[in-house]
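After the structure tokens below, expect a handful of questions from me.
For this view, one protein chain was removed and the others were kept in their places.
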Amino acid sequence: MARHHYRCPLRWSDMDSFGHVNNVVFLRYLEEARIDFMFRLAPGEGSESFTGGSVVARHEIDYKLPLVHRHEPVLIESWVTRIGAASLTIGYEVKDEATEDAPEKVYVRASTVVVPYNLAEGRPRRISAEERHFLEKYLDEPAGSRAESRVAA
Amino acid sequence: MARHHYRCPLRWSDMDSFGHVNNVVFLRYLEEARIDFMFRLAPGEGSESFTGGSVVARHEIDYKLPLVHRHEPVLIESWVTRIGAASLTIGYEVKDEATEDAPEKVYVRASTVVVPYNLAEGRPRRISAEERHFLEKYLDEPAGSRAESRVAA
Amino acid sequence: MARHHYRCPLRWSDMDSFGHVNNVVFLRYLEEARIDFMFRLAPGEGSESFTGGSVVARHEIDYKLPLVHRHEPVLIESWVTRIGAASLTIGYEVKDEATEDAPEKVYVRASTVVVPYNLAEGRPRRISAEERHFLEKYLDEPAGSRAESRVAA
Partner (left out) sequence: MARHHYRCPLRWSDMDSFGHVNNVVFLRYLEEARIDFMFRLAPGEGSESFTGGSVVARHEIDYKLPLVHRHEPVLIESWVTRIGAASLTIGYEVKDEATEDAPEKVYVRASTVVVPYNLAEGRPRRISAEERHFLEKYLDEPAGSRAESRVAA
């Protein structure tokens, strides 16, 4: 039930002409968290890993609160919501943690379907036993973003 | 049953270090198509329009085929899949049309929930009757991307 | 004395939170023009060309007028201001041409030092006779941006 935490620095140019972090840029933040997550999963002992050999098959992303540029990074919490034979799903929350003075603020909830890829052979491949073992440590329920979005007016 | 067509030029820098148009950049292409769509919907006769006053509440995006930089633009077909009281959903296909020699190639299917926003009052607002009238001309079924994605391994 | 003309489409996201095309984005526009220029120089008959084998050694760029997003592309005029043994300099103007109603508007003047590169051997290489022959057709004086910038307060 572990979760991966990545503190993602903002850039001033992440804001668009409305003065908020642009909706597309949040996908960049997720990419940064996902790359950090994949590197952690690759234990560095020469094992076959996801690094450099996976493709994104699908994103779902819900925008909850606007975000303005500031010097403090945002926290991206990532975990695994599904492990299939040849794909996995990552869930994320982009947020500020609760403090003594303020409750938690969630800016974005999202999920990504990732497909491991064999670059040498140019085609998708199955998740290895070693990878599955790592992924299971991060396996947890989705954040429920779909349910919420369905009740939108 | 009309559909909006936007020919979106690529940039060389849209490719990432794997040599393909990066998954995040497709959201930029959808943004370009959506802005063009919203401008078309705003008839220019001084009516209240979506321009400058809407926010993105949700994206879903499925990646079907990789795309490499080339000088010809990609076609983005957009239409309306849902009109609510205070939000609407836009469906898209990013593709190359069929030619005599080749069948249609769909790179991406996606949808976006857009919420009209009253910038002066700083809050969401209902869709006006005039806007609804325009949107209905583009109303059509979703492309079925959700159904397909559910059968992923 | 030929000049290369490239009509560069803008994107809404090229604007920053001040509502103007961001100064960094103009370098992207120059990249697009330069890639188009290099492709034109490569005559397509299997000759060794700059494509994929050159690096940027230096940019100089002067901002003359602010630019706001619009649907019409900007014109980028490019030419060659210097041909060395192992590098060349490209000059550019980013502008709107004069019309009956309005004089020419120059948004940016810039120059780039490009170094041909041998990717296989991993090092810079000399300009070939064939490349020099092509480049000489576009050889012309710099636009004088340096002289102007020196009189800034």
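Letters are used for the chains, namely A, B and C, taken in the order the chains are written, and counting of residues starts over at 1 for each.
Simple rule for what comes next: a contact is a pair of C-beta atoms (placed from the backbone, for glycine too) under 8 Å apart; a residue touches a chain by one contact, two chains touch by 3 or more.
Just so it is clear, the model here is predicted, and its values are computed rather than measured.
J.: Kindly name the visible chains that come into contact with the excluded chain.
T.: When the full complex is considered, the omitted chain touches A, B, C.
J.: Just one of B:15, B:55, B:83 or B:139 touches the chain that is missing; which is it?
T.: Of these options, the touching residue for the absent chain is B:15.
J.: Which residue from C:28, C:69 or C:132 sits in contact with the chain not drawn here?
T.: C:28
J.: From the list C:55, C:68 or C:98, pick the residue that touches the absent chain.
T.: Missing-chain contact among the listed residues: C:55.
J.: What residues on subunit A make contact with the chain left out of this view?
T.: So the residues of subunit A touching the unseen chain are 9, 11-13, 28, 31-32, 35-36, 39, 71.
J.: Could you please point out the subunit B residues that touch the chain left off the display?
T.: Residues in contact with the chain left out: 12-13, 15-19, 22, 24, 69.
J.: Need a quick check: the contact residues on subunit C for the chain that isn't drawn.
T.: Those residues of subunit C that touch the unshown chain are 18, 23-24, 27-28, 31, 52, 55-63, 66, 84-87, 113, 149, 152-153.
Throughout what follows, only the chains that are shown with their structure count from here on.
J.: How far is the middle of subunit A from the middle of subunit C, if each middle is the mean of its Cα atoms, in Å?
T.: Spacing between the chain centres: roughly 38 Å.
J.: Between subunit A and subunit B, what's the gap in Å when you average each chain's C-alpha atoms?
T.: A distance of 23 Å separates the two centres.
J.: Using mean CA coordinates as chain centres, what's the gap between subunit B and subunit C in Å?
T.: 32
J.: Enumerate the residues of subunit C that touch no fewer than two other chains.
T.: Residues 12-13 of subunit C each touch two or more of the other chains.
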